[in-house]
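First the structure, then my questions, so here it is.
Every protein chain but one is kept in place in this view of the complex.
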Amino acid sequence: MKEVTEIKQYHRISETIINIARRLHQKNMLAAADGNISCRVNENEILITPSGISKAFMTPEEMALISLDNQTIQGEPSSEKIMHLTVYRQNPLAKAVVHAHPPTAIAWSVARPDLKYLPSHAVSETILACGDIPFVPYARPGTQAMGDNLKQFLPHCRALILSRRGALSWGETLEEAWMGMERIEHSSEILWKAHALGGLTFLPDEEIAELRALRQRIGNRLL
Amino acid sequence: MKEVTEIKQYHRISETIINIARRLHQKNMLAAADGNISCRVNENEILITPSGISKAFMTPEEMALISLDNQTIQGEPSSEKIMHLTVYRQNPLAKAVVHAHPPTAIAWSVARPDLKYLPSHAVSETILACGDIPFVPYARPGTQAMGDNLKQFLPHCRALILSRRGALSWGETLEEAWMGMERIEHSSEILWKAHALGGLTFLPDEEIAELRALRQRIGNRLL
Amino acid sequence: MKEVTEIKQYHRISETIINIARRLHQKNMLAAADGNISCRVNENEILITPSGISKAFMTPEEMALISLDNQTIQGEPSSEKIMHLTVYRQNPLAKAVVHAHPPTAIAWSVARPDLKYLPSHAVSETILACGDIPFVPYARPGTQAMGDNLKQFLPHCRALILSRRGALSWGETLEEAWMGMERIEHSSEILWKAHALGGLTFLPDEEIAELRALRQRIGNRLL
Partner (left out) sequence: MKEVTEIKQYHRISETIINIARRLHQKNMLAAADGNISCRVNENEILITPSGISKAFMTPEEMALISLDNQTIQGEPSSEKIMHLTVYRQNPLAKAVVHAHPPTAIAWSVARPDLKYLPSHAVSETILACGDIPFVPYARPGTQAMGDNLKQFLPHCRALILSRRGALSWGETLEEAWMGMERIEHSSEILWKAHALGGLTFLPDEEIAELRALRQRIGNRLL
């Protein structure tokens, strides 16, 4: 009885999560049963998408609920829950986490394993609205190692590419986390298309420094 | 009279099939009258999309019904029905088959006829959620030879690229078969984009072995 | 008074035309006020989209009506009406014409002005469902020359790329003409992606001959 009540009270948040999954699916960032989205609904509880089904076409009743110390309260939580919990534990500000599979961002990590960051200093928007987007070193999906690799980039980075796997973004709202994922793929696409057109050129160093200073005044929030 | 009754009782399954056709069309995997989707509705009967019309914009009444021994019960079944029947006959578990034309997957088969499998060991998700995606040697659409070429890859492969033609995926549900088609094109796109960025690099052999072992524990189900 | 009556009686056909324009817009084949769609509603009258506005977001009331001898009966017909009329005059079977701007098909005509046909003998579907797709030599939009250049490819070709401009498809129904446009861009994309992956390879000559023979038995209808 209690379980049903738990999920039902978060019905509207569940609908927002599914809505965001649908947007990500339409933009080709979620294939098949890929990806997972979570939202911290109170001090101790996290609403998270289930494993094994399409997040764009699921129902609110299929959502799962876990605690911050990794106990399943209801449903079948995503196998990537450790990664989500790592974000919430490391960042008291984090209220939402999106993990998706943006194809161009992943392609960058496959083709250029030498890079530490997406080479986004070619365009002003990525610097201003997001800051550096790191390539988090690969670790096997669902493992503690994946969470550990993430830690060094938290809390200053809210939009990260998970090498050979996907991307992760988090925010103080579901909207912010979603916007981070859009930024990652949109920036990756601009740079990918520029590469195919003959190669990247970059903003002057002084301008990059000015934009970074502006970003610092904006703070870590994703726009 | 009987005929009308036959199809009418499968109205909801027909709607699901058309819904999936619409998703595939939106993702550019079904052009014009391309592709066909079927679902085994009982021991002996298979609901299958008709030939010559757009599957994304058809109505449930236009669906066809055939028997496992290739008799037309109602409607005008797809000219690719032999390929569908081959899957159902070889795999008692098969309840749904999707054949579509994912452009990037086809492009791989056109540009790299030397490959036996999509080079997906560059990313973890394809290995874990799908396993190896083979290139089935070309045979003329609608022929028995096409069915025969498929056989060697069944039953362990549920997601296959049909060289120079399209792709085929099957599952224990329509949802699973659909997810397989999404996986094929999404994986093909990541790898295609990485190629254009300078070339593919791969996961370490030990990691590939570990992921394959994980996949074996998951089984053949498409995720 | 009469004029209003004319267009009103074709309200449903107008809605189908706009619906098709919306599909083409979603697939990136109609930008801004690009493209035009027409349908022969009787022996002498042709319903055609107007000039200067977006066809995906227009209303049925904005449709125009012209006669086969190029008289405007109602509305502001597309400036490309001569091209449409050429198709109807040359092909008694033609009941619908779609002119759109599929970007990949146009790109082929810009990059490879040496080609007479899209090199589609790399995949079976294009041969079977459409036959050869010619590059019609460039002529200025809206001119009689454009109509004249088309003539040599009519009536056997129903799907044609208009070099440096767009593409044209026609059929015995609006659905068929729409399917031809989808085929042109989908085939162009597969071949474009294969080129970028390392280059095109083709089906064996005997197989191409067999597929062409099959196509001949199907006839000129676009699938």
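A few remarks follow.
We just call them A, B and C in the order they show up, numbering each chain from 1.
In this text, a contact is a pair of C-beta atoms (placed from the backbone, for glycine too) under 8 Å apart; a residue touches a chain by one contact, two chains touch by 3 or more.
These numbers come from a predicted model, not from an experiment.
Looking at the complete complex, one finds that the omitted chain is in touch with A, C.
Considering C:6, C:34 or C:172, the position touching the chain not shown turns out to be C:34 (whole complex).
Seen from subunit A, the chain kept out of the figure touches residues 26-27, 122-125, 128-129, 175, 179-180, 182-183, 185-187, 189-191, 193-201, 203, 207, 210-211, 214, 222-223. Where subunit C meets the missing chain, the touching residues are 26, 28, 31-34, 52-54, 57, 101, 103-104, 106-108, 110-113, 138, 140-141, 164-166, 192, 195-196.
Assume only the chains that are shown with their structure count from here on.
Shown here, the protein chains touch in a chain-like sequence that does not close on itself.
Both subunit A and subunit B derive from one sequence, and where they touch, under half of the residue numbers involved are common to the two copies. Remark: subunit A and subunit B have CA centroids separated by 30 Å (rounded to whole angstrom). Computed from the mean C-alpha positions, the centre of subunit A lies at a distance of 42 Å from the centre of subunit C. Shared interface positions of subunit A, i.e. residues touching 2 or more other chains, are given as 196.
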